[in-house]
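Only a single protein chain was left out; the remaining protein chains are all shown in position.
Order as written gives the chain letters A and B; numbering starts at 1 within each chain.
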Amino acid sequence: MSKTRSLISEFFDKYQIDHFDDYIRLGGFKGLKKALEAGPDYVIEALKKSELRGRGGAAYPAYKKWSSSKERQAPTKYVLVNGDEGEPGTFKDRDLLDKDPYKVLEGLIIAGYTIGAQEGYIYIREEYELIRQKLTEAIAHAKHHNYLGQNILGTDFSFQVKVYTGAGAYVCGENTALIESMHGNVGRPRVKRPRVSEKGLFHQPTMVNNVETFACAATILAHGADTYANAGLNGFKGTKMISLCGNISKPGVYEVPFGITLREIIEDIGGGTRDLSLGKFVQSGGASCALIPYTHFDTPYTYEDFDKEGFSIGSGAIVVANGNIRVVDYLSSVTSFFEHESCGKCTPCREGTKRMHEIIEDLCRDQASQKQIDRLNQIAYTMIDSSLCGLGQTAPAATLSALKHFEDEIMESVVL
Amino acid sequence: MGISKERIEDVLAKYDYRADALVPILMDTQSLCVDHFLTEATQKYIAKKLDLTYVDVYEVSSFFAALHKTPKGKYHIQVCDSSVCRINKKDIIQTFLEQHLQIEPGQMTPDGLFSLEKTTCFGACDISPAVRINKKVHGHLTIQKMKKLLGELKEASHV
Partner (left out) sequence: MVKVKINNTSIEVPKDFTVLDAARHAGYDVPTLCFMKDINEVGACRVCLVEIEGYDKLQASCVTNVREGMSVKTNTKRVRERVRTNVELLLENHNRECTTCVRSRNCELLNLAENLGVTELEFQGQQRPRYFDDYSPSIVRDSSKCILCGKCVSTCKDVQGIGILGFQNRGHMTNVGPAFQAKMNETDCIYCGQCVNVCPVGALSEKRDIHRVWEAIEDPSIQVVVQAAPAVRAALGEEFGNPIGTRTTGKMAAAMRRLGFDTIFDTNFAADLTIMEEGYELLDRIQNNGVLPMITSCSPGWIRYCEFNHHDFLPNLSSCKSPHQMLGALTKSYYAQARDIDPDKIYVVSVMPCISKKNEAARPEMEQDGHRDVDAVITTRELAKMIKQAGIDFNNLPDEGFDDFMGDYTGAGVIFGATGGVMEAALRTVADVLTGQDLQAIDYQAVRGTDAFKEATVKIGDLEVSVAVVNGTKAAGQLLEQIRNKEKTYHFIEVMGCPGGCVNGGGQPKVTQHIRDHINLAEKRAQALYAEDLALPVRKSHENQEVKHLYDTFLGKPNSHKAHHLLHTYYTKRVK
C-alpha cells in the first residue's frame, strides 16, 4: 500500500505539453471549468473547506488571502506566482512546473478569475532556465486552445500570463524583494508599507502565492474540497508535495497526506537511509527551519503537530542527515548559506548572519568559547526579533534548534 | 567590450528598452558574452540606453549571484556547496575538479576553457552531488562521470 497520494501530482509524467488534447482527456483543467461555472465565491469556499495554506513556507490560509484580494476595489490587479524556490533541499516546485505546468497555469487562471485580475506573472528562479522555456511554450499552447487570453472558454474573463526570470538571489523569494527585482532594482526587501496586496507589482494590488498553492487550488476545484481534504490522515486535511533528499535511498518529490509521520516518510516512502543508520536528524522545511532529532521522528507531519514542537512544514523540504554527521558541520552549511544570501539591508541580518557563521566555524574547529555560545544566542534572538524580513527572522532557527536538541554534542566543541 | 553594440541593442529591443526589465536584460546580455561576463563598458552602455545611472546598473550586476563579477571560462562549472550536496559528499567532486583543472573556486584555467565556482543550492538535491556547467545540471556525479564530462567538453571545444 503506497503511502503517497496522487492528487496534486496526478498528471506527473503523463503527458507532453504539446499534446494539449491528451491533457484534457486525462482530466486536465476540470478545476478551471468548475470555477468558471460556479463563480468566485465558490472558489473561496472550497479553499476554506480544504484548509489550504500557502505552500511557500509562511502557511497563511489561502482562502483569506484570495478573499481579501477579491474584495479590494481596484481597476488593475495582478496575480504573481512565486517560483523562486531557493530553500536548500527544496525542488518540489521544480517538478510541479516541469511535470505538470498546465496545472500550475490552471491554478493561476482560477486565481485571476476569483480575485478579478487581468494578468498573471510567473517568477522562476534563473537556475530553472529550461523549465522557464517549457512554461513559455505551455502558455502558448494554452492560449492557442483558448484556456488563456481573451474570453477564456467562451466567458467574458480574459487573462494573460508572462514568465519572468530571477538572477540568483534566495532573498528574492521574499515577496517585496521579488517584486523589486521585477522592477529592475536590486532584490532587497522593502518595509511593508504599503503591503504588496495594496501596492505591489508595477505599483498595483498584487496577490502572491507559491507554485504549489496554485497547483493545490486547481486540484481542489477539480476534485472538490472534500475529496482533497479526505486524502489526509487521521482527520488532517489534504496533501503536501515534499522533496525528500540527503541521506536517503530514494530521494525525490512525493505527494504525502498530512498526518503521515516522518518515520513513514523516511522508511516507507524514502526506502530508508542510504548509510543504513537511523539518520541523526532531519531538517524539515528548508535551511531556515529547525532540526528534528531522530527522537522525534514519530511526529505527525502536520502544521499543528510541528508548530507545537517548534518544527516547520515550511517549503516541504525534508533533508535527512547522515548518522555520523557532526551537527556543527551541518550548521556550517546552513550559516554559510545565509551569510551568502543575506541582502545586506538591515543591520541584524547583514552582520548577524556573518557573525553566526564565524562562531559556527570556530565550533567546527573545536576552538569556540562559552562566551561565543552566549553571543550566538544573543545574535540569534536579535535577528529573530528585529530583522526586516523573513530571511533574517528565520536564519537562526536551525542553530537554535541544534543548541536545544544537541546541546551536549555542540558543547564538546567549546573549549572555553 | 566582449560583445558588439548591435547584439546589445537586440537584447534591449527584445525588452522594449524598458528599464524595469534590467535584470533579464543583463542576464540575456551576459549569456551572449563568450566569457559570461558583463564588462564595465557594456554595463555603462546599457545604462545609457535605458536612461539609468551607472550605479543603478552596477547595483544590480553586483547583487545577483548569476551576474558574474569576473570573466568566466568557456565552460563555467558551478559546484553546489549547500547542505544536501555536502551530505552527499560534493567535496569529493570538488577536490577532483580542483586537482584536475589545477584551479581553486573563483579561478579560471589559463587557456580560458574552464572556470570553477561554488554556488548555493540550485534544486538538484535529489540527484546530488550535482554541478551546473553553463547552466546545464549534471547529477549523480562520480569522479569517473566528472572526468568523462570534462573530456567531452574539451573535445567539443577543439571542433
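Quick note on the criterion: contacts are C-beta pairs under 8 Å (C-beta built on N, C-alpha and C of every residue); 3 or more make two chains touch, one makes a residue touch a chain.
Quantities reported herein were computed from a predicted structural model and do not represent experimental measurements.
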| item | value |
| --- | --- |
| Candidate in contact with the missing chain, chosen from A:Ala142, A:Cys343, A:Leu363 or A:Ala398 | A:Cys343 |
| Full-complex contact with the absent chain, from B:Ser4, B:Ser62, B:Gln102 or B:Thr142 | B:Ser62 |
| Residue of A:Pro251, A:Gly352 or A:Pro396 touching the missing chain in the full complex | A:Gly352 |
| Candidate in contact with the missing chain, chosen from A:Lys30, A:His183 or A:Arg375 | A:Arg375 |
| Positions on chain B contacted by the hidden chain, ascending | 40, 43-44, 53-59, 62-63, 65 |
| Touching residues (missing chain, whole complex) on chain A | 169, 186, 188, 190-191, 193, 339-348, 350-355, 358, 371-372, 375, 378-379, 381-382, 384-388, 393 |
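Definition applied: only the chains that are shown with their structure count from here on.
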| item | value |
| --- | --- |
| Residues of chain B defined as touching chain A within the complex | 18-24, 26-27, 52, 56, 59-60, 63-67, 81-84, 86-88, 119-128, 132, 135 |
| Touch list for chain A against partner chain B, complex | 85-91, 94, 125-129, 164-170, 181-188, 202, 243-247, 251-253, 283, 287, 317, 319, 321-322, 325, 329-330, 333-334, 336-337, 340-341, 343 |
